[in-house]
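Shown here: the complex without one of its protein chains, the others still in place.
Right, chain A next:
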Amino acid sequence: MDVRRRNNVVVTGPEDGPVLVLAHGFGCDQNMWRLVLPALARRHRVVLFDYVGSGRSEPTAWSEERYSSLAGYAQDVVDVCEELDLRDVAFVGHSVSAMVGVLAAQAAPERFGALVMVAPSPCYIDSDGYRGGFSAEDIDELLASLESNYLGWSAAMAPVIMGNPDRPELGEELTGSFCATDPEMARIFARTTFLSDSRGDLDGVSVPTLVLECAHDAIAPREVGAYVHDRIPGSVLVTLEATGHCPQLSAPQATAAAILRFLEHPR
């Protein structure tokens, strides 16, 4: 299948600009990057995509087997890089995608030049000596929460997306697909995300890396940011004075500025 269509690949920014690949996390799609896109695409060639199973990706390309491990999502990233023949990619991954980027750089090291991990967490569940922030029961609760929302998902979401008088810039093209995913695929993505433990992969990161965390993040607490920074040799840790798990939405200017500053002087 055509990878561009499969992953709803969108490319923007100057053709000869250095390449930035922006990867969304669990819960939404490439629209997560909207508020930082103008700043990032001024001088960079920006590649956006949706993981299979999210956003406007091709649902027939989804299989439970492939997308039940982060390696499956990493393969999507590698596929996109190969399809567009991208080199020296600066990969910006939000949330679980930060770890997907680590795995993709392991699988195809020749294509990646830098890594930006936005609100990363290599392991969400507490275990001896490690604090991820959640227990296994908490994750079950999230899955239940997902299910109860999908009961009325389309009914609840469609009017929201259609009528949006306050933010006309979001435009009509979002209608019907904004962050809406198939419940089964979302459930698998949630399980894969929150039950993953990629702590062992951090040591293998060899490209310049920025760890971008929020000061108040309910999903990736600061201990986790410090842990990631500590485990990746030579990484840069930047803490944004932002609340929530999505600084690209809650603090877009600061987020874009931190990313661009790092890309200018990666080490």
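Please note the rule applied: contacts are C-beta pairs under 8 Å (C-beta built on N, C-alpha and C of every residue); 3 or more make two chains touch, one makes a residue touch a chain; residues count from 1.
Keep this in mind: contacts and distances are computed from a predicted model.
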Name per UniProt, for the chain absent here [options: "Phosphate transport system permease protein PstA", "Chemotaxis protein CheA", "SpoIIE family protein phosphatase" or "Xanthine dehydrogenase family protein molybdopterin-binding subunit"]: "SpoIIE family protein phosphatase"
Sole residue of A:M117, A:C246 or A:I259 that reaches the chain not shown, by the stated touch rule: A:C246
Identified contact with the non-displayed chain, of A:L146, A:I188, A:V224 or A:V238: A:L146
Hidden partner chain, residues of chain A it touches: 25-28, 31-32, 34, 95, 134-135, 138-149, 151-152, 155-156, 159-161, 164, 166-167, 170, 178-179, 194, 216-219, 242-246, 249-250
